[in-house]
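Here the complex is missing a single protein chain, while all its other protein chains stay put.
Chain nomenclature is as follows: A, B and C, assigned in order of appearance, with residue numbering initiated at 1 for each chain independently.
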Amino acid sequence: MHGGEIIPTSTLWLIPALPLAGLLLAIVFGDRKRLVTIVAPGVVGIAFAVALASVVTLLRAPAGARLVDDVYPWIVAGPFRADVAFRVDALAAVMVLIVTGVGFLIHVYSVGYMAHDESLPRFFAYLNLFMFAMLLLVLADNLVVLFVGWEGVGLCSYLLIGFWYEKDENAAAGKKAFVVNRIGDLGFVLGLLLLAWSTAANGAISLDVAHVEEHVHLLAPQTATAVALLLLVGAAGKSAQLPLYVWLPDAMAGPTPVSALIHAATMVTAGIYMIARLHVVFLASPFALEVVAIVGAATALFAATIALVQTDIKKVLAYSTVSQLGFMVLALGVGAFATAIFHVMTHAFFKALLFLGAGSVIHGMSGEQDVSQMGGLREKMPITWWTFLVGTLAIAGAPGFAGFFSKDEILAHTWGTGHYALWAVGAFTAGLTAFYMFRLLFLTFFGELRAAPEIAHHVHESPPVMTVPLVILAALSIVGGWVGLPEGWLWGPAFGRFLAPVTGHSALGEHGAGVETALMLVATLLAAGGATLAYVFYVRMPGLPYLLAWRLKPVYELLVGKYWIDELYDAVVVRPYVALSNLLWRIVDQMMIDGAVNGVATTVLANGQLWRYVQDGNVQHYALVFLGGAIALLSYYLVR
Amino acid sequence: MTGNVLLSLIVWTPLVGALLVLLVPRDQPDGARRAAFAFSSLTFVLSLALWAGFRADTADFQWIEQGAWVPSFGIQYILGVDGVSLFLVLLTTFLTPLVILFSFGDITTRVKEYFFFLLMLETGMLGAFLALDLFLFYVFWELMLIPMYFIIGVWGGARRIYASLKFLIYTLAASLLMLVAILYLVSVHAHGAAVTFDVRELYGTVLSPTEQLWLFTAFALAFAVKVPMFPLHTWLPDAHVEAPTGGSVILAGVLLKMGTYGFLRFAMPLFPDATRAATPLILALAVVGILYGAAVAMVQPDLKKLVAYSSVSHLGFVMLGLFAVNTIGVEGAIYQMLNHGLSTGALFLLVGVIYGRRHTRAIADFGGLWKPLPRYAAVFLVVMLSSIGLPGLNGFIGEFLILLGSFAANRAATVFASGGLVLGAVYMLWMFQRVIFGPLRHEENAHLQDLTGREIAVLAPVVAMIVVMGVYPRPFLRAMEPSVKALVARIEAHDGPATRIAARVNGQR
Amino acid sequence: MGSVTFFLLATALVVSALTVVVHPNPVKSAMALVATLFLLAVEFVFLGAHMIAALQVIVYAGAIMVLFLFVIMLLNLSDEEAEARRRGRALFRIGAWIGGGVLAAELAALFLRVPFPAPAAPPAGYGGAESVATALFVDYALPFELTSILLLIAVIGTVVLAQRRAS
Partner (left out) sequence: MVPTSWYLALSAVLFAIGAVGVLVRRNIIVVFMAIELMLNAVNLTFVAFARQLGTIDGQVIVFFVMTVAAAEAAVGLAIIIAAFRNRPTVNADELAVLRW
């Protein structure tokens, strides 16, 4: 797993540096829109090229090798040392290609989507900053550097969610995202601290990935569990798992390309990546892995149920993202790290596609996001329709599409490691996924357009700068899964083999190919069932959903209210905290402490008032006191 | 030993400037402004020379100047710099010209007196950081109080008299205890030896545990008020709110560091046993300060009060790092002192900017400032992120090292303290949201002027340092490391936790 | 000087000093003070301080007391103690007199306890103009010069204080 050949290189720093340069240019030339729209996607494109070149180098090297670029010593204090260093191994290679590739497409798309926004340069500045942070995260050879990217992407998320800051909800959503992420980061930091001290050896404390991998055996079992669970908290914050998922749906307040890039394809997968990167720690604690798996499965199911009834097109996709991230975490929990990354990749393709498609719809609908106002867009927006269909099929797990292979692999591993209950949850969730995605598809593109006439009149297909990325992503959503076929099919799980030097081979168990095929069949049937049900509900018999909602009113309201988790947090955490703060300020600070201080002052003052009568201004009275003093002194000399 | 006078030049140049400023005719305030700026800038240049000539490979004091002052009492004039004080000196000389430049537009009454006090304050602060004679230190320590008292009391806001008196009496009362302790310490040390206030010799004083505890308490009280540690912090919000912008910046940026510096230079190494005995209490107070400051900061309606309480929280982190008593924690603490000086100083400057435009500091009076003030908002954003410790900016390095260091010393304290990371983000972001984001709530704010050239000239160096210190902390950490190691070794007994950890780290496993 | 002479002189001194303090009329007080100063000059002579005795008469009794009298006349002050006495200061006065008595007794007791040896006969010319002048202009030259500054300041101060302000 560790070891392997190290290929020193000095070009990796260019990959994050390029978007950073783009950011600086966007700041300097902020008033020249055209230049920014060329530079910002341009630098990301170049970064993609550099990343591709690095990956090619890696592919030529023997398996298990890694490129390392040690840029400069960053924090050196006593026995602790953290360098700004980058690495490209198989894991980072996959991530860096996803980030730069999908990122580039979304940059291009944004040029069209944001064309009419006066703050376009600011948008691209943020977007480039995000690319910088995300690349730092995936390329980091040191966990402290990884943390820089980790918080950096959180910052960009904050800024981009609140991009249209003039609306209070947006600013509040941004803050919520940052704060919830910070709670996760807190776990992450504590995990890192514990990890750092527990793997200290040979007079050195280090959070270099290689150092951690090498000394992970120093972890006592309980320590490993503690570290792993703390890291899981971090991952739950970033990757929107229970119970820290609440920020992601709100994050949809940002511009749609942001939702696609940050809140679907890249940033939210950082938690998955981090666990995969540190899988050796998790492997040291079977208990923690079990927890990971349960959290993942629970999140997948939980979010999918909420997605069933949402009417905002982006909210549906947001909950679907949470659900899909749950699948990935489930994969991590059953030890299928490569599979999780595989799903990260396919998900990046089809979810970016879906979000961009949704953005295209919103763009065409003059900003309308409510699916109850849409319908029948098939004819008016044909490219969007076809690509959206591809995305829906991919996420629903239609055979041959990208999502089919990755989701299948997750379920197979879950079954294969003996987690039958979790498998059932996963398979059921897959059915739900198909249902709500097709529901979305039907509501948006089938039937009659339900919008107001003036909006309906303006509905149009998006410009090529937006549709070309859609088409490319659609293509990837079809073929992207073919790199990881089940064992025995053609070239088999090439993707897993590529990652194996980093993540290790995950045991599929002894069930063999037959079982996997059977599982695949079950999941596909469930998905088909979900899709069919959606067809019945929303195309054939549109009255049925209302009837059902009326019949199952409590359940329906629970789902529409998103289980009232936000309200719960508000009542249990936010309000008590504000009340406590006020109490501390007004009672403890102002009354008790300052009261004591002022009380001392008042006592002194009162005392002074008393003595003031002695100080009556009559010099002769003072002189008498003086005389008394002299007499006292003399008496002392006399008596002595 | 006394071949150079650089330190004396650095310490006394501002005072010379202060006296010259007084000579400027009253009807030429611009002359006073320029003279003050020139002298503080000269001091900064001199201190850069100090850094350039600083040797990072030794823990000894450098550039030592030593001479008799009051020989009959063994009081000497000793100045010296090491890795601990070097950057605090630089912080002082860096911030003062900026504050003076900012005050060009801020102070319009009694201009030359203001700059006189400001420059005198600089001399006091530099002297306190550089003095190696306890008596000399005490003189400089008190010398700082007077100008600050006048700056708050004369150029302050509505409740300035209350605030300045509170500030003066709080600090004075506590530091008198320290004076008594100094005299006692010197008298104990003088048994069988010549009387001396030279701290380098006093480090070796043999004291009984009880004596140590009493003396440590006296020193710690004086410094804890300055830090300020919970529950001795209530002078700070009042002083900050009433002080003029420049006063707030210096107060937060440098004066508070006096407390933490005093702990590190005097209280801890002079009384190591007592330090270890008091560590649990101090850590507890530090953690309470972190969480309490953050919580109370959140509900402040006044921007300056919010920043003031955030200082309580941040300085709690510094104390946490100091009392970790290991190289990592202490280096982090020193680094955090510098960070806090920069970021909180900048926050006060930023509050001063909008206060100058709108004459209100109430958060409720703002909102949606991004639109009329984009440059202001951008600078504010960076400074705020630095304050909440965003990685890549300076605040992170300090906080991370502090947590890393204190994690080894006291896990429970670290875990609780790290909650401050979240709470810190909460109050800062909420404030930012209410001030900068959202719709323009008040018509008056629609036509505010964005940062002027002079304001940019003040803020740009601070922002630049915030970034540089976040990206490349190496020169700073390298220069302070030997001194920190020496101090830690002095404080730490042979069987203390840091040594245990070191043994484990160097262990064979 | 014999003890009898001393006691006579001393009695006269005490009586005249008391007169200074108790006489309600300031002019009479001043005259009593002049008498006291003269008597002190006599004591100085007995103690061999001829030069100082002369100065005492010329500077003190002559110059300074004239100044006092001059001011009293200038302000045309009359007897006002009677009026002041009415305002219940009796307790204070009693306290002050008792205090003064105790002070005198204690000081005298302290001094009388010391067994001074009989002083040696003074050298020739002791206390004469020459010996005082030598001491003053040689050993104490600097303090002497400093007194001139003191006097200068006093002169300036007096002029500034006493001048009529143009109002």
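General remarks:
The rule is short, and it goes like this: contacts are C-beta pairs under 8 Å (C-beta built on N, C-alpha and C of every residue); 3 or more make two chains touch, one makes a residue touch a chain.
Values in this document were obtained by computation on a predicted structure and should not be read as measured data.
Shown chains touched by the undisplayed chain in the intact complex: A, C. Remark: the residues of chain A touching the chain excluded from display are 612, 615-620, 623-624, 627.
Residues of chain C in touch with the missing chain: 1-3, 6, 10, 13-14, 17-18, 20-21, 26, 29-30, 33, 36-37, 40, 43-44, 46-49, 51-52, 55-56, 59-60, 63-64, 67-68, 71-72, 74-75, 77, 80-81, 84, 89, 92-93, 96-97, 99-101, 103-104, 107-108, 111-112, 114, 116, 118-120, 122-123, 126-127, 131-132, 134-136, 139-140, 143, 147, 150-151, 153-155, 157-159, 161-162, 164.
Criterion: only the chains that are shown with their structure count from here on.
Chain centres here are Cα means. That of chain A falls 97 Å from that of chain C. Averaged C-alpha coordinates put the centre of chain B at 61 Å from the centre of chain C. Under the contact definition stated at the top, not a single residue of chain C touches 2 or more other chains. The touching residues of chain A, when paired with chain B in their complex, are 72-80, 144, 147-148, 150-152, 155, 158, 162, 165-168, 170-172, 174-175, 178-179, 182-183, 185-186, 189-190, 193-194, 196-197, 200-205, 218, 577-578, 580-582, 584-585, 588-589, 593-594, 597, 601. Only residues 166, 169-170, 231, 233-235, 292, 295-296, 298-300, 326-328, 331-332, 368, 370-371, 385, 390-392, 396-397, 400-401, 403-404, 407-408, 414-415, 418-419, 421-422, 425-426, 429-430, 433, 436-440, 471-474, 477-478, 481, 484-485, 501-502, 504-507, 509 of chain B touch chain A when the two sit together in their complex.
Interface residues of chain A facing chain C in the complex, by the touch rule stated above, are 620-621, 624, 627-628, 630-631, 634-635, 637-638.
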